[in-house]
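Just dropping this structure here.
One protein chain is absent from this view; the other protein chains keep their places.
Here is chain A:
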Amino acid sequence: MVGGLGEKKKRPQRYWEGEEVRKPEPEQVGPPDSKKPYQDGGHLGKKLEPGRRDQISGKKRPQQYWEGEEVSKPEHKQVDLLDSKKPCQPGVHVGKKSKPGGRDQISGKVDPFPGPAVISDEWVQKFRRGTKPKEKGKVSNKQLRHKLALQEEKAEAAAKQAARMDLLLLEEPGFLEGDEGEDTCTITQADIADAVDLAAGAKRFELRLAQFGPYRLSYTRNGRHLLLGGRRGHVAALDWHTKALLCEINVMETVTDLAWLHTETMFAVAQRKWLYVYDNQGVELSCLKRFHGVQRMEFLPYHFLLATASETGFLQYLDVSVGKEVATICTKGGRLGVMTQNPSNAIVHLGHSNGTVTLWSPNVKEPLVRMLCHRGAVRALAVDGSGSYMATSGLDRKLHIYDLRTYQRLHSLLLPIGAGHLDFSQRGLLGAACQEVVQVYKDISVCPSKKPYLCHALPRAAQGLRFCPFEDVLGVGHEEGFESLLVPGAGEPNFDALESNPFRSRKQRQEWEVKALLEKIPSELISLDPGQLGTVDTISLEQQRQERVARLGYDPEAKGKFSPRRRMKGRDSAGSRLKRKQKVAAEEQRAAIRKSLAEKGQVQEPESPPEAFPASRRSALDRFRK
């Protein structure tokens, strides 16, 4: 372990801190794939450390008045050591410092960081929406063209601003690297828990609950609360950060699945017969008898829909904000024991015993997509956060990765024992539970890896597997309890407090709930492409135009006859106007002929005169050749 890694950073680094302390270059640490948005090739080819800057620039920087006493302070060194690892520092401006371009200030000092911090274009690309219109001259209306250009400019500025906000992010993602020749999958959980700081190490824990297992689990969207349900009726809700128990009940019935609803105050439990909703005190709020024999549940947080899959093959949607059943679909797919949702478009994926995976929206009674994925039955499904990759595993012991944009298989792995449970983490790690062994794969959607990233053996077979949002934690429920595993690099380090805040107070939660309910997306808007709503509806535009033409009896947008514009005095003779008119007419005629020829398929390339010899071997004597 590198010294100081475990310690907390007190505050984001100020721009001057990168320069204050002269220290030999610390050991380069950091995840190999760590983002370096501000490292622009133009300014700094190689990352420089504060201590080496002066040597490189060749001259010693005059000492600033505030530096004298601060250099000697050891705790500042510590801060600097930590901060210098952060890649997105304005410190990359170093190269500019010796440049003469610095802006002079009133005091006579030169601004060491003139202009705004440089952001690389790839980094801004992450925040851009849509694609830029390619043909600029296509818009004939001058005002509209100007308006569109302005809009583009604004969108670009917004993307830049959002990219610049990354400077203020507090946390860095976790990582795990083995020593030379050491595989990360050989590192045990105990090693990791020992190596990290106390607070992080406390996230590795086990609950021995041998009596009522096997356990299924669910995390809230902000990753703060955990819900455990044993098949034999034991249901427990807890704030797992503080390990405070919210409630613990026994429903005295078989529990097949359970899920948190939109906040930590309510959860749904699928029991032997019906679906029940409890609050966080364990009080039964409602019993939904229309939902019977539920096997799996998924909560769609932005639509406030609880999707349930039953043993009789029904897919049902419950709107939890009004308590109404939105849709009931008979999938005709037999017992539905495999279900997941695509978090980017709220489409429900169901796995069937004949090896197919079907995609459902509540608005359509037929599956949107039906994919044949396995030769045997499908055992588990998972869709990653961006909604572009799907992992499936089947009875044929294979693990397939599909691209959901093309519905094609990217890779497949043959596992010794097929995976019974799959889950993607926020940063794209894939967790797979194969009986007693839990494996975590890294970058599986990019390249198939032979070895897992992490491996862990459970005492008994796993029954549920979920990554905790915004934490490097994988929760696994098995027959004898629950285990919380540390998976460095699994969780998104920086949350957005307006979306999901693990540290929110009661008031904040209440306010968030009201806001979220106000912008509940109607279930009618669930479709394969959620961005469709923001695009131009060309089909109905064209339809409207045709209707208008039919109504008016003529096309009001049709081009009229060409009438030449008035030119300046002297160039506006009748002759020249006629000439211009004829030119346009001839051009139109030519275009029409070309079009009709193209329709017939008779377009002939204008033939170049046949060349006897290539140009390189031409000689002066060629002119006498016949």
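Going forward, a residue touches a chain if its C-beta (ideal position, glycine included) is under 8 Å from a C-beta of that chain, and two chains touch if they have at least 3 such contacts; residues count from 1.
As a working rule, contacts and distances are computed from a predicted model.
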| item | value |
| --- | --- |
| Name per UniProt, for the chain absent here [options: "Ribosomal protein S8", "DNA repair protein RAD51 homolog 3", "DDB1- and CUL4-associated factor 13" or "Cell cycle checkpoint control protein"] | "DDB1- and CUL4-associated factor 13" |
| Option touching the unshown chain, where A:D111, A:E152, A:D191 or A:E366 are the choices | A:D191 |
| Hidden partner chain, touching residue among A:S344, A:S412, A:Q435 or A:S449 | A:S344 |
| Full-complex contact with the absent chain, from A:P173, A:G230 or A:G355 | A:P173 |
| Touching residues on chain A - with respect to the absent chain | 1-2, 5-6, 8-9, 29, 31, 126-127, 129, 162, 165, 169-179, 182, 187, 191-192, 195-197, 199-200, 203, 302, 343-346, 385-387, 470-472, 486, 488, 491-499, 501-503, 505, 507-508, 518-522, 525, 530-534, 552-554 |
